[in-house]
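Here's the structure, in structure tokens; my notes come after.
Excluded from the complex is one protein chain; the other protein chains are retained at their positions.
Going by the order they are written in, the chains are A, B and C; count residues from 1 in each one.
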Amino acid sequence: MSVAPGFYLVLAGLMFAIGVVGVLVRRNAIVIFMFVELMLNAVNLIFVTFARQQGTVDGQVLVFFVLVVAAAEVVVGLGIISLIFRYRVSSNVDEINLLKR
Amino acid sequence: MNDLVLAAEGASADHTALAPLIIALPLASAFFLMLFGKRIDRLAGVIASGAIGGAFLASIITFGSVVAAGHEAAESHRFFDWITVGDFSVGFDLLVDQLSAVMLLVVTGVGTLIHVYSIGYMHGDARYSRFFAYLNLFVAFMLILVLAENLLLLFVGWEGVGLCSYLLIGFWFEKPSAADAAKKAFIVNRVGDFSFLLGIFLLVATVGSLSMVAINAEAGAMSAGVATAIALLLFGGATGKSAQIPLYVWLPDAMAGPTPVSALIHAATMVTAGVYMVARLSPVFEASGEVALLVVGVVGAATALWAAVMASFEYDIKKVLAYSTISQLGYMFLAQGAHAYSAGIFHLVTHAFFKALMFLGAGAVMHALAGEVDMRKMGGLRKAMPITGTTFLMGCLAISGIIPFAGFFSKDALLAAAWADGRYVLWAVGVLTAFLTAFYMFRLYFRVFEGPLKVPEGVHVHDVPPTMAAALIPLGILSVVGGVINLPGVLTLEHFLEPVVGEAQVPEGAIAWVLGGLAFVAGALGIALARAVYLSRASSLRRRKAYSRAPGLVDAARDKFYIDRIYGYGIVAPGKALSSYLANVFDPRYVDGIVTGTGRLVARASENLRGIQTGYVRNYALVFLSGAVVILVIQLVRVGL
Amino acid sequence: MNLEVVIFGVMFVVALGCSLAMLFAPNAVHVALFLVGAQMALALAFLLQGAFFVAAIQIIVYAGAIMVLFLFVIMLLGIDLRESLIEPLTGQRGVALGLGAVLAVGLVFVGVQGADLAAGGGDGAAALTELNQGPGNVKALARALFSRYLLPFEVTSILLVVAMVGVMVLARRISAVENDRRAGVPAAEEEAA
Partner (left out) sequence: MEDLPVLDLVIFAPLAGILLLAFIPKERLDALRYVTLGVTLVTFVISLGVLGQFDPSAQEQFQLGSSLQWIPEWGIGYITGIDGVSLWMVMLTTFLMPLGVLASWSVTKRAKPYFIFFLALETGLLGVFVALDMFLFYLFWEASLVPMYFLIGMWGYGRRIYAAMKFFLFTLVGSLLMLVAIVYLYFQAPGGPTFSYVELLDTPLTLDVQRLLFLGFFASFAVKVPLVPLHTWLPDAHTEAPTAGSVLLAGVLLKLGAYGLIRFAIPLFPDAARDLAPIIVGLSIVGIIYGALIATMQRDLKRLVAYSSVAHLGFVTLGIFVGSVQGMSGGILQMVSHGLSSGALFMLVGALYDRRHSRQIADFGGLAKTVPVFAGIFLLVALSSLGLPGLSGFVGEFLILLGTFFTYRWWVVPAAFGVVLAAIYLLWSYQRVFHGEVTNEANRSLPDLNPRELAMLAPIVALIVFIGVYPKPFLERIEPSAQRVVDTFNRSTVRPETASVQGGGK
């Protein structure tokens, strides 16, 4: 007997929640980014789980797309971070509060 | 109304033919001088005088044809539509009848003389051509006023002469007093015009037209109350233009303008517009019962006396003449209040002669004394300036009502009319004023022209140049013989004007001689008193004694009985305070405050709400998350937890 | 206790453990390493659910390429990027944890419901297995990707190009003058003109 999809979903949910907390709690922009990746991974797990449940590969295709988007995001995001770092010599998001001023 | 106009047109063909030309000549000259005056410079005076002279000739021709047409001479013609909306329509309508013919002669005749005089008087002024342009423009507007067939066109002339008066009083605008006086004249006149305008509205609402012919034809059908209201509102306009109580205050100040202006505008023509208007619309005044006429008569009499008192205490020769003008205008209204419209016009004509003469004489004195106007610094000038002195004396005798000068006949005519109408109190005031008039005029004459020679230092006295004499001498002659146009018994002018203003009541028999004699005696007494106080040996002692009896009164009179101050504190100051409050406090703080207050409320709310916006991305993310969580929880609850 | 359950258990513990460790690791490099761990575990989960190709690219692209990129940037910006554990924003940490907990509970609840759902039918595991054996996982994926999902696929390609260009713009070396202008001294020359 295989493991019920529910367990995978529980795992995905927990990981997603951890990702959210990480984004909120951590201050290093790069680290925050990694938590975002974690959340994306959790979602990927959900997709795969549902794909199995439905008996199709559509969910897996979606994972594929998420991966592409994540790659693009990482590329641009890290570019921005390194740019900010060049100007501010910090990757602490708390110091990027120009909105306030 | 159309029938009447048609009837008038049918009567004779062409005396309105020249009317537009009479207006156009000075108008064209005015525009020409305004545009090109700088280039032709010296020629400006000649051109301007020529234009008026041409208008004068045309007026004579028109007058001749009116005389020839006899009783039914009135003729009007619409040259173009002006304002036509709905059933209201006025056009550029001109009316020529006996009354306007007489006025044409006065305006263009006296106007021509004064233009000629100005050539000499204004010689060397920096804005020489401009002066003549304004003067021409004034005459053009005055002619529009006189020839207008409808009240609105009359109003054009009415305001137009006011504008020219403003421009000419303020001609030497570098002097603050001149600029002030010009503004004051215009604004005070505006107050009168405000009343006049209301009268026009009421007339439109009542008669449905502003045509003089139609108004006068329908005046009889008006109810007394409406007619009274109309008459009083129009008369309100006249008190402004003709400087009657309570709006006379601008005229003495207006003397800041060049003297020919004072002669032309503030003595001979413009200020008589009110008198002319009342005569022109006499049926309306008649229709009011007695009320409106009584008001006209009382205001006229009161002004006559009041201004005569003021004149008796004034030292500025031009201001004496200004108060005298006010007083004489009061006379004219006094007569009109007694139904004697033609007597009012008669006095208007003679007054135009002698008052213009005296103003021009005063101008000659100022010209000779480098602009000095204070009579205390003058004396004995007749020997140095024989032409001026002699002609001035003519004027003084005329205004004092001495037989056989022009003023006697006209003054006699109007006092007699007041008596004949049963207005004995007004008659008495008139006689008293006649006495005062003689007194203050000869006070002026004796101080300036008689006695030992006294002139301001460093002034070389000279008599008038030829152009100025050319105006003084004809006017002097007219002052002497001007009375013949309306000799008692023959009464040419009154008969001539009858078709327009109706028949005047004239006292009959012995009473007429008694009244005339009394007026003459009053004048003679006034001259005698003036001689006693100002020319005889003990004069200065007598003056001091008189002053010691009532010092307060004299001081008050010299301060114009505080009228200007009362107007200043009573009307101008509160008005200024109100405006200033509105402008500096009310509008920005309250009216704008409500609006910007709304804005500020939003701004303040935002300011407070802004505290939430920490600027930290993570904080925003937290809020974002809480939103997401809330939605999740809601969804779960809905599904049925 | 069959093998799948054992592997799932191990995978579950590793994935969750690595995730939690990420939260508490102060050093960015450590965080990255734990993330790699979690991703490895997830790849295992993908394998367990018959998503072979996805599991492969999860390791190759994700845990491999992308994470290397992360590490590269970390190294580039300086390895010594330790965060202090003191939270400067008051309440941020507490509220975040609270809300995170609520979120976790909610999601777990949904997951449990998902278990019921599986019990209720619609378990396509057999169908998927058949698919994986029939044309094969990669072939099935490719077929879906290049037929039904062709348009999104092309769009993602555009996205990648855009991202590439964007990064090139961002990373461009900026000349000194332009640098000044961007930093906020633009008025000077405009005013002069």
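Going forward, a residue touches a chain if its C-beta (ideal position, glycine included) is under 8 Å from a C-beta of that chain, and two chains touch if they have at least 3 such contacts.
As the structure is a computational prediction, the values presented were derived from the model and not from experiment.
J.: May I ask you to name the displayed chains that the omitted chain touches in the full complex?
T.: Counted over the whole complex, the chain not pictured touches B.
J.: Touching the left-out chain: which of B:Thr492, B:Ser579 or B:Ser606?
T.: The one listed residue touching the chain not shown is B:Ser579.
J.: Among B:Val514, B:Ala532 or B:Val591, which residue is in contact with the omitted chain in the full complex?
T.: Result: among the candidates, B:Val591 touches the missing chain.
J.: Could you pull out which residues of chain B are in touch with the chain that's been left out?
T.: Those residues of chain B that touch the unshown chain are 34, 80-86, 88, 152, 155-156, 158-160, 163, 166, 170, 173-174, 176, 178-180, 182-183, 186-187, 190-191, 193-194, 197-198, 201-202, 204-205, 575-576, 578-580, 582-584, 587-588, 591-592, 594-596, 599.
Definition applied: only the chains that are shown with their structure count from here on.
J.: What is the shape of the graph in which nodes denote protein chains and edges denote touching chain pairs (line, ring, star, complete, other)?
T.: Contact map by chain: complete.
J.: Count the touching C-beta pairs: is A-B or A-C ahead?
T.: Higher contact count goes to A-C.
J.: What is the distance in Å between the mean C-alpha positions of chain B and chain C?
T.: Spacing between the chain centres: roughly 97 Å.
J.: Taking each chain's centre as the mean position of its Cα atoms, how many Å separate chain A from chain C?
T.: Computed from C-alpha means, the inter-chain centre distance equals 4 Å.
J.: Can you tell me which residues of chain C touch two or more of the remaining chains?
T.: 89, 92, 96, 99-100, 103, 106-107, 110 - these are the residues of chain C that touch more than one other chain.
J.: Could you check chain B for residues that touch two or more other chains and list them?
T.: Within chain B, the residues that touch at least two other chains are 614, 616, 618, 622, 625.
J.: Where on chain B is chain A touching in the complex?
T.: 613-618, 621-622, 625
J.: Write out the stretch or stretches of chain A touching chain C in their complex.
T.: 1-22, 24-28, 30-31, 33-35, 37-38, 41, 44-45, 48-49, 51-58, 60-61, 63-65, 67-76, 78-83, 85, 91, 94
J.: Under the definition above, what is the set of chain C residues touching chain A in their complex?
T.: Contacts found on chain C: 2, 4-5, 8, 12, 15-16, 19-20, 22-23, 28, 31-32, 35, 38-39, 42, 45-46, 48-51, 53-54, 57-58, 61-62, 65-66, 69-70, 73-74, 76-77, 81, 83, 87-89, 92-93, 96-97, 99-101, 103-104, 106-108, 110-119, 122-128, 131, 137, 140-141, 144-145, 148-149, 152, 156, 159-160, 162-164, 166-167, 170-171.
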